[in-house]
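Missing here is one protein chain; the remaining ones are kept as they sit in the complex.
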Amino acid sequence: MAISRRQALIGSAASTATLASGVFRPAIAASEPIRIGYLPALTGPSSSTGIGINRGTELAVKEINDAGGINGRQIELVVRDTQSDPTKAVNAATELTRRHKVHVIWGPLNSGEALAATPLIARDGVPQLHPCWVDQLTDVKKYPLAFRNAPTNQQIGGAANHYVVNIVKAKKVAVISDTTGYGTASLNAYVPMLKTLGAEVVYEGSVESNNPDLKPELLRMQAAGAQAIMPWSVNAGFLSRIINTRAELNWDIPIVGQTTLGSGQTKALLKKPEYWEKVYPNNFRNCSYNAAGALPPRTVEFVERIRKANIEMGDTLLWWIALGYDGPRLMAEAIKAAGSGPEEIAGYWNKIKAWPGVYGSISWTPELHDGFQNEEIVMCQANSLRDGAFTLAPGYTG
Amino acid sequence: MLLSIVSYGLALGAVYALIGITYNVMFAASRVFSFTAGTVGMLGGVFGALCIDRMGMPVALGFLLTLAAGAVLGVITEVLTVRPVLKSLDQHLYVLSTLAFALMLQQLTAIEWSTEPQPFPRLLPFGPGFFDQQFWLPISACVLTIIGLEWLYRRTLVGRAFLAISEDNYAARALGLPEQRLRVASYALAGAIGTLAGFTGGEMMLAYFGNGPLLNFYGFVPVALGGMGSNRGAVAGGLALGLFQQTANFLVGGIFASVAIFVVFILVLLVRPEGFAGAAPARRV
Partner (left out) sequence: MNDSATLPLPAVQRLKAGSLEAWLPTAMLAIAGAALPLLGDSYLGVIATRAAIYWVLVSGLNLVVGFAGQIAIGWVALLTLGAYVTSVLCAGTVMPELSAYLALLIAGLVGAIFGLIIGLPALRLRTFYFAMTTLGFATIVTQVALAWKSVTGGGVGVPGPVLPWPFASPWGFYYFCLGLALLCTWMTTNIAASRFGRSLVALRDAEVAAEAVGISKPALLVTVFLFSGALAAIAGGLFASLQSYITPDAFTFDLSVLFFIAILIGGRGSILGPLLGTIILTALPEFAAPLVAWSTFLYAVLLLVIVLAVPGGIADMLDFKNRRPLERHREIRPRPELLAHIIPPSAQESLLKLENLSLSFGGVRAIDAVHLTLRTGEVHGLIGPNGSGKTTTLNVISGYYPPQQGQVRLNDKALAAGAAAARANQRIARTFQTPRLVGSASVLENVMIGATTAGRASFVESLLFLPRHRRDEARAQAAAMTALAAVGLDQLAFVRADRLQHSELRFVEIARALVLRPLFLLLDEPAAGLSVEEIKRLGALIVTISRQGTGVLLVEHHADLIFDICDRVTVLNLGKVLASGTPAEIRGHREVINAYLGA
């Protein structure tokens, strides 16, 4: 595919900036702290992820600093709440890269903000690690310093679609999302994927997340003969309304989709706890109980550590905390081993294989900056929530 | 399907109608519209959830406290944002002062309460049924309010005094009516009606700060269509709006429904700026 003039411009700007920053960056004093720029959305409509991830991140930074820092240098976490607003994310990202001259950026944590901030961070030649799922947020040519330590939308949708079509064996599927960037991108990606797997998509639609009445939508799905509902949204209110309405209609079909279906916030908005049955959110193998009811050893140890640090788990998801915990540790390891310059960090990351994170194993190559592995994405039972982790969904052998 | 449209439509329409009445009662007392009408409605839901869920009070107490809070907010609206600008020569300052106050309340709610919709408690201990309480609570609140207001305005002295100060301010003052106190009382009443709307509609709309601008707009449409100051027009307009909205939601989906409502709103206003039941504007020279 021919590279458009715009892509060439961005690419050359990014590489020039990288070179320039490498050549002209002054030598850093050995005792200067490592500045990690951090762009969570702690308030605003898409803040549930940010709040959860934040707990893990703060724990990781504290542990590293208490153990003496990175090669004797303390980590300074420079936080800017993006308030789920791309405009503020752009301002904040610029402040972090240009005024605070951070060594590396962790975030933004939401796709809508990352879409705006990532090109700018790339232009300023700062390495970036983010956990956003929208596919186009990594691109080794456009954003050579941007890495993702979470699955892509394709991977997530693939796992959910596989469960619905091959395990639940539903032939007619309804796909619904909210109207955010993440929601609509997911919808656009997954509907064709379902069709490739041989399912019939009898309903697809995006609805405003604060619409109080989803009954018309579910009635339409019912009228079309849907055998499974797949919602894609991180908005707990929206998801809870789907679950509640399904029960009000006395409609017994599975709901399979976004991880937030299983969060404590969604649970709080359900009218009756039994409505949570037959709800199967995405989850991650490392944060799921197996058939024997046990977590993987690494996760067990992590949960212990969270408990000791008195971190609340009941109103969020374990994998968010785990993800937040892994981020700074990936950065710390790269800086410790290779140095704090951009090419050094990126160069180290480009070679990582099966890095043992609590959330998942991460592997990167110079050609692929999406580090999460397919096999580690699974579906689980929402109402098996225990200490922020879940049991695998039924019928799940693989 | 039809039942769902009708029940949701009438219930939401009743909430919009009550907010329209809030606008009207404030207008009747001061000849100005206040942006706080919808905000007070939103706070009805938030205070209800706060008192009953978070603080664990019994439903009746939470209800009364919410209404009281609404009345207090109505009074603050009058004292802070309406009274000071009524005296000024510039007639349009009230739009700005009430807008500012409404924004302040909204942002405060977003920051202190939550930016996410929070659950609203189940008010009466009956289960969800055929014609659920989340529907008939707002509808009966609307009916009771309009009956109450009609009785107030036509049968009681205080109510007639309210009417007097809105019809002819100077004459009423010349007769010795305590204009200021009556206006404050009107605003208190309006505030209570607003929180009543939010409280009874709480289960449908959840306790969410974003309901403020939503109710501001959808609560104003009945006023615009039904005519300024006409409570009956507001009820008719509100119910019609609710039904239209749910029908459109079902037929074409949420996004186009809002577009449809807005287009109808603006077309009606352009054709008949004073609404269907309103009076033509008075002499201006």
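Letters A and B name the chains as they come in the text, with residue numbers starting at 1 for each one.
Throughout what follows, contacts are C-beta pairs under 8 Å (C-beta built on N, C-alpha and C of every residue); 3 or more make two chains touch, one makes a residue touch a chain.
Remember, it's a predicted structure, so these values are computed and weren't measured experimentally.
Engineer: Missing chain touches which shown chains?
Structural biologist: Checking the complete complex, the chain left out touches A, B.
Engineer: For the chain left off this view, which of A:48, A:138, A:206 or A:391 is in contact with it?
Structural biologist: Of the listed residues, the one touching the omitted chain is A:206.
Engineer: Of the residues listed, B:99, B:177 or B:243, which one is in contact with the missing chain?
Structural biologist: Per the contact definition at the top, the residue touching the missing chain is B:99.
Engineer: Considering the complete complex, identify which of A:74, A:91, A:222 or A:363 is in touch with the unshown chain.
Structural biologist: A:91
Engineer: In the full complex, which bits of chain A touch the chain not displayed? Write them out.
Structural biologist: Output for chain A: 4-6, 9-10, 13, 43, 80-81, 83-88, 90-91, 94-95, 98-99, 112, 115-116, 119-120, 134, 179-185, 188, 206.
Engineer: Quickly run down the residues of chain B that touch the omitted chain.
Structural biologist: On the side of chain B, residues 32-33, 80-81, 84-85, 88-93, 95-97, 99-101, 103-104, 107-108, 111, 213, 216-217, 220, 224, 255-256, 258-259, 262, 265-266, 269-270, 273, 281, 283-285 touch the unshown chain.
In the analysis below, only the chains that are shown with their structure count from here on.
Engineer: Could you please state the distance in Å, as a whole number, between where the Cα atoms of chain A are centred and where those of chain B are centred?
Structural biologist: 41
Engineer: Spell out the part of chain A that touches chain B in their complex, as residue ranges.
Structural biologist: By the definition above, chain A touches chain B via 43-45, 47-48, 179, 205-208, 210-213, 215-216, 219-220, 235-237, 248, 265, 268-269, 271.
Engineer: Which part of chain B faces chain A closely enough to touch in the complex?
Structural biologist: Interface residues on the chain B side: 1, 4-5, 8, 12, 111, 115-119, 122, 128, 204-206, 208, 210, 214, 246, 249-250, 253-255.
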